[in-house]
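Quick one: the structure is below, and I'll ask about it shortly.
Of the protein chains in this complex, one is absent; all others appear in place.
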Amino acid sequence: MRRQKNTQQMKEQDKNPPDLTNEEEIGNLPEKEFRIMIVRMIRNLGSRMDKMQETVNKDLQELKMKQATMNNAINEIKITLDRINSRITEAEERISDLEDKVVEITTAEQNKEKRMKRTEDSLRDLWDNMKRTNIRIIGVPEEEERKKGTEKIFEEIIVENFPNMGKEIVNQVQEAQRVPYRINTRRNTPRHILIKLSKIKYKESILKAAREKQQITHKGIPIRLTADLSAETLQARREWQDTLKVMKENSLQPRLLYPARISFTFDGEIKTFTDKQKLREFSTTKPALQQMLKELL
Amino acid sequence: MRRQKNTQQMKEQDKNPPDLTNEEEIGNLPEKEFRIMIVRMIRNLGSRMDKMQETVNKDLQELKMKQATMNNAINEIKITLDRINSRITEAEERISDLEDKVVEITTAEQNKEKRMKRTEDSLRDLWDNMKRTNIRIIGVPEEEERKKGTEKIFEEIIVENFPNMGKEIVNQVQEAQRVPYRINTRRNTPRHILIKLSKIKYKESILKAAREKQQITHKGIPIRLTADLSAETLQARREWQDTLKVMKENSLQPRLLYPARISFTFDGEIKTFTDKQKLREFSTTKPALQQMLKELL
Partner (left out) sequence: MRRQKNTQQMKEQDKNPPDLTNEEEIGNLPEKEFRIMIVRMIRNLGSRMDKMQETVNKDLQELKMKQATMNNAINEIKITLDRINSRITEAEERISDLEDKVVEITTAEQNKEKRMKRTEDSLRDLWDNMKRTNIRIIGVPEEEERKKGTEKIFEEIIVENFPNMGKEIVNQVQEAQRVPYRINTRRNTPRHILIKLSKIKYKESILKAAREKQQITHKGIPIRLTADLSAETLQARREWQDTLKVMKENSLQPRLLYPARISFTFDGEIKTFTDKQKLREFSTTKPALQQMLKELL
């Protein structure tokens, strides 16, 4: 505001210059008047100059001061920028370190993933190995063994279904029990009976005879005899059920191999796959197969 | 410094204006003197103006120059700011990527955690399964079997404690050995003897008879017969010992179920818990139970 007023004053002075347009008039002025007029004019000019100098100086001072202030601000900004650049550089280094560590962790994760898979597979094999002399009997009511014990039920099944197999195999039972140990009251199907035999060959001969006879019964009621596999193997096998069914309908002669590989005949060759992912990849090159399995993989 | 000097000079000129205050004097000056005085005054004004113009120009030039310099600085700062903003934006994107990856890793970690727990539980079950026909004999001095072998000690214990059980069970021993295989010289208690029997039922009948007889001895010295459990199951069971003791004192009829679940009667109902965390949560709603177990959970 102050600056504006100064400029205003200067302009008003400009509006009232002495009237010196008529040279004739000037020549006719009495000497004394002329002298006084001239001196006043000079004096006016001098004071105009003083005022101008004053206002210009004020303006200049103000400009310089502001410039100094701004210069300081710029210098401070530069310092701030340096500090910011350092912070960013530091942050970027921390980010790079983190990225390196995340790569390390991811690599370690993948390595662990492989080890865990290997451990899980090994454990599954071990369970299956432990269970390889077992037979599972499915469908015998829980009440049956109340009096006579579980082993007796196995004996009855052998006598009822495989009369030629004889007493010898019954003596090979090492354990006979319901599984799981506790009754789950929410399930209304009887628990399975697990029979542990002394040797694989006894299990195999019973299961072979059961496959040949097709219909197995206990006291006339249909039951099932199966191999005993780990929960993991059973789950993996269950996932192939639909695929096996469709392949059978299409005469691909599918079979499940241990632990849960699918094997079938295609274009005259026997193909084996460990998982659906691998089968899907293969089927992309075989339109007929892809069409057949389109909703299963 | 230079600017200051200029301003100083201008002020000194202001101090010596021609003395024109007395108009009478001016009117009385001789013509020639007046003329010379006037011309000098005008000349002085002119040179004042020159000097003023010069110093003002200098100041203005300097201000403009500095302004240009500052303007350049500001433009450079703006460029720097753009560069900084880009760096920050890039850094923020890298941080976001890292955050996404850390979330992925954490999810994978939790998944692995579950798989590891499942694997560990399965392995523990497998060990317990392997050990389910075993009996541990605790307290027989190491020297005993020097001559006669470990199996003989088992036979002696059966004869000494369960004379009615007969020779048959002794023939069911599949393995008899001290565990661990190596003697730890820092422990001065004898190693346990591990007896592997052919069937679970033999183990169970021996342990049942031992519980009924309460005091078991070998050559008159008290010993203990226990089931053989995996290290993990034993550890998990050990953690319930204090709780079992307190519950027994308070007639809650506590029992340990396989592998390490605690079961007890409370408010007329049988409650079962797999770990202390779950029992603690339950007890928060039962002040009496909470009070009873306050230092155990």
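Order as written gives the chain letters A and B; numbering starts at 1 within each chain.
Following the convention adopted for this analysis, a contact is a pair of C-beta atoms (placed from the backbone, for glycine too) under 8 Å apart; a residue touches a chain by one contact, two chains touch by 3 or more.
The shown structure was predicted, so the numbers you read here are calculated from the model rather than taken from an experiment.
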- [ ] Out of B:K32, B:K147, B:K167 or B:R186, point to the residue that touches the absent chain in the complete complex.
- [x] B:K32
Open item on the list: Please identify which residue in B:N28, B:T106 or B:T189 touches the non-displayed chain.
Closed with: B:T106
- [ ] Just name the one of B:N22, B:N71, B:Q235 or B:T272 that touches the chain not displayed here.
- [x] B:N71
Task: Of B:L81, B:V159, B:I183 or B:I270, the residue in touch with the unshown chain - done: B:L81
Open item on the list: Contact with the hidden chain only, please: which chain A residues?
Closed with: 3, 7, 10, 14, 17, 20, 23, 26-27, 29, 34, 38, 41-42, 45, 48-49, 52, 56, 59-60, 63, 66-67, 70, 73-74, 77, 80-81, 84, 87-88, 91, 94-95, 98, 101-102, 105, 108-109, 112, 115-116, 119, 122-123, 126, 129-130, 198-201, 258
Task: Positions on chain B where the hidden chain makes contact - done: 31-32, 35-36, 38-39, 42-43, 45-46, 49-50, 52-53, 56-57, 60, 63-64, 67, 70-71, 74, 77-78, 81, 84-85, 88, 91-92, 95, 98-99, 102, 105-106, 109, 112-113, 116, 119-120, 123, 126-127, 130, 174-175, 181
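Basically, only the chains that are shown with their structure count from here on.
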Open item on the list: Centroid from C-alpha atoms only, then distance chain A to chain B, rounded to Å. What do you get?
Closed with: 21
